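All protein chains of the complex are present and in place, except for one that has been dropped.
Which chain is which? They are A, B and C, in the order written, and residues in each are numbered from 1.
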C-alpha cells in the first residue's frame, strides 16, 4: 500500500476537487510555485484562471473570495502563516460568517481557508507560531483540525464542498505524519464526527490536531498503568459532543490536551460541556499553552510553552489518582 | 450625594488621567465632538495635541498608538463599534501584546482600547452587536468589563496606568446605569479582583458586565427560594480565580451568565476552572449567546439571541434541584 | 437600462421620498435603531444604476437605501426590512445596513466602512468566470463614502481590481464628512489620486446632477465591460440630513446651519425635474406617492418574525447551533 503524507493528502484533496468542480479555485501567496508544497502541480494542471498568486493583501483577497463565493464559486485560500488568521479576522468572522443570516438566507459563502503549518514551526518565533482554532470556533466559523493524512484529505474535501465558510488548520506538528492507505479508500469525512483512535476504559484523553499523536504515544507508554481512550474530535466546531459524552460516560475521567492558550480555549470548552452533562469520578484536567502565550524564539523556551507529553502523563496520573 | 452615570464615570476617568499625566492622550473617531459622549469636553480642555480625531483607519491608528506607547506615551483609543475589535485583532493580539516578550522586556506598550457600547445596542443588527471580550481574554490581552459607574471609573484609570495593553469594554447594557457616589470616593480599581455584589450561600452566580444587574434582579426575585451570591469578576483577564473559588467553595453550586458565544467563551472557562479545582454539589450551568451567534436585526430576534433573565432563572432552578 | 431624463427623475425622486417616509417611521418608532438618510445624495445612486444592467452587481454601505432602490429593489419589501418584518428583503434579519436582493444583483449594504470593495471585486471577477469569461460581461459597482478611502482593505481591493483588470466601478460619494470628520481632516492628497496610484482612470464629477453622474458612470461601465478594468469616480455631493437619525435627538455640532441651508439650494431632485415637463413630473410624483403609501401600508401590516426562528439561516447548510440557554 502506498505511503500517504499529510501534505500529499491535502494536495490530493485540492487536485480532486479542482478536477471535480469547475467552480472551485485556489488563491494565495506563492501557491503557483507551491512554496508550501500543498499546491504542488496545481498550476500546471489547472492553469492561471484557477490557481491565483495574490499580492500581499490578505484582507482584500479574503473578501475577494467572499464575493466570488456570493457569485457562485468555491474559493480555497491558502494562508502562508497562522497569524494571518488574525489579520483577516474581520473579513471572516464579521463578513463571510454573517452573510447567510443577515440576508435571510439569500446567499451562501462556501469559502475554505487552509492554513498548512499552523502552530509552532521550529524557530519561527512570536508572530509565526500561533494556533488560533479556538478563536474561530468561538465565533462559530466551522473549524477543522485534522490529525492524520486520511482525515486531512477527507476533511478538506468536505470543507470545500460545504456551503458555509470553513477554516482548515493543518498543524505543523502533523505535516510529517505518513500513513499506509489505498488511495481508492480516501473518502470525504463529515464535519462534527470525532474518532476514537484508541479504545480504553479508565480515562478519556481528548487530543486536538497534532497532539493526537502525542496522546497515542503516551497511551502506549502508560498502557500498563491505565487503559486510555484517545478521542480526536477532528473538527473543533461543530464538535462531536455525543461522541465525547459517550466516551466519558464510559471512562468517567477526562484529560484534554490542546495547543490553544488556556483561558477560553477548546480544552476549557470541552471540560465545561462535560462538567455540565456528566458526573466524573475525578476532577478533569487539561494540558494547554499558558494564558496569553507568546512563543519565545529560543527553541527550549518555545518547547517549554507548548503542551508536552510529560505534562500529559502528569495530568493523566493526576486524574487516575483521584476518585 | 451626586448621581454618577456610567458614561460620566468614563468621561471623568479620562479627564482625570489627561490632567494627571501629560503622556496620556486620546484618539479615535468623532471624539472631538464626542459623538459617544464619553469624550465630552476633553477637546476644549486639553486641545488638539491630546485629543485626536482620526480618519477611518483603525488598523493604522491602533498601531500608531503602539508606536507612540513604545516611545513613552500612554494612548487611549476610543472605538466606535465593538466589531472594530475584530478589525484590529492583528494590531493588538499579534503586535501590541507581543512586543514585551519578543524584545526581552526592552519596552512597554501601555495602550488602552476603550469600547463604549459593546454588545447589542437596540437595532444595530449583525455587524454592530458583538461582544468580543472572550477573544481578547483568550489571547491574553488584559480585558476589563465594568458593570457599574464606580468600577468603570476605577478600572479605566487602572487600565490607563497599566504598562501593558488593556481592552476596556463598556457594555451598552450598562451605559444607562447610575450610582450615588461622592466623587471624592472614586478610586482606581485593581485588575483581577472580583466583587461580590450580593452575598449568598446556596449558589454562586457569576455575571459579566451588564448582566450583573440582571443577576442581581433575579437574585432578588428568587430570594425566597434560594440564597444567591452574585460574583462580578470585573476583569475577565486577569481573572480573580481565588475570589471565585472562595465563593463556590462556600455555595457548592455555580451558574454563569455571559454575553459571549457559548463555545470557548468566558462562561466555559469559568466552569472548566471550577470543575478542575472544586467538588460541586450539582453540575454547573451557563447562560450565554448561542454558538456562532449573529444578532438578527428584528428586535424580538435580537433579544432572543441574548442571555435573558428567564434563562438565568431556569438555570438557577436547575442547579438548585440537583445534588 | 432605464436612463431617460424621466427615468433619472423617477429614481431620484423615489429615493428622496422613500427616505423622508423612512425618517418619519423612525420618529414614529416603527423603524427601530434608526437609519443613515441618503437625502441629498440621490443623484449618485440614480445616475450610476441607470448605467447598469439587471445582471450587474452592486454593493453598498451603511447609507445604502438609495443604491438598493436604484438597482430595482421593491420599496415595499425594503421598507418592511427596515421595519424588521418577515416580509422584508432579508426577512427582517438585516435591517437598514444590510438590505440585499441577490436576485437583482444587490449583494448587500454593509455596516463596516470600506468592507464592500473587495467583495465587489471578487463577485465581478467570479461573475465573469461563471459566464465563461465573456457572456454577460457583468460589471460590479462598489459604493462608498469619503471616509472609506482611509480603509486599507478598500485600497488593497483597488490594487487587486486594477492588477487583474476586474470590471468594477469604485464610486466614492464625497459628501464632505465622515460622520463629523471633514474630508480635509481625513484625506491627505486626493481621493482620485488613490485611483491613479493603482493605474486606474479616476475622475471627479458633480454628484448633485443625476445626468452628469450617469455620463461618467456610462463611460466607466463601457470601459469595464470591454475588459479594460476598473475606474474610480469621485462624486461631489452633500448630505442634507443627519449622519444618522440619532442626530435628530442628540444634536452634535460639526457643521453650521448656513452650510446646510446653502447646500440645499442645489437639489438633485430639482435639477433633474427641470429636464422634464411639469406634467410628466406631476404624474411621476403622484405615482411615487401611491407606491410609497402602499409600501408603508405593506410594511406596517406585515408580521414580525417569530423569535423561535432567531437563528434561522445562521448556517447555509441548516446546521443548528447549540442554544445559549442553560438547561
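In this section, contacts are C-beta pairs under 8 Å (C-beta built on N, C-alpha and C of every residue); 3 or more make two chains touch, one makes a residue touch a chain.
Values in this document were obtained by computation on a predicted structure and should not be read as measured data.
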Touching partners, among the displayed chains, of the absent chain: A, B, C
Candidates C:189, C:227, C:303 or C:318 - the one touching the absent chain: C:189
Contact with the hidden chain (one of B:107, B:193, B:246 or B:282): B:107
Hidden partner chain, residues of chain B it touches: 23, 25, 49, 54-55, 57, 59-73, 75, 90-91, 94-95, 99-110, 140, 162-164, 238
Residues of chain C (touch criterion as defined above) contacting the omitted chain: 150-156, 158-159, 162-163, 185-190, 193-194, 196-200
Residues belonging to chain A that touch the chain removed from view: 29-30, 32-35, 53, 55-57, 59-60, 83, 87, 121-128, 255, 262-263, 285-294, 296-307, 311-312, 314-315, 318
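The rule we apply is simple: only the chains that are shown with their structure count from here on.
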Chain whose average C-alpha position is farthest from chain C's own: A
Where chain B and chain C are represented by their mean Cα positions, the distance between them in whole Å: 35
Approximate Å spacing (C-alpha centroids) for the pair chain A, chain C: 39
Distance between the centres, which are taken as Cα means, of chain B and chain A, whole angstrom: 30
Touching two or more other chains - residues of chain A: 90, 94, 101-102, 140
Interface hub residues of chain C, defined as touching at least two other chains: 90, 92-94, 98, 110, 112, 152, 311, 314-315, 321
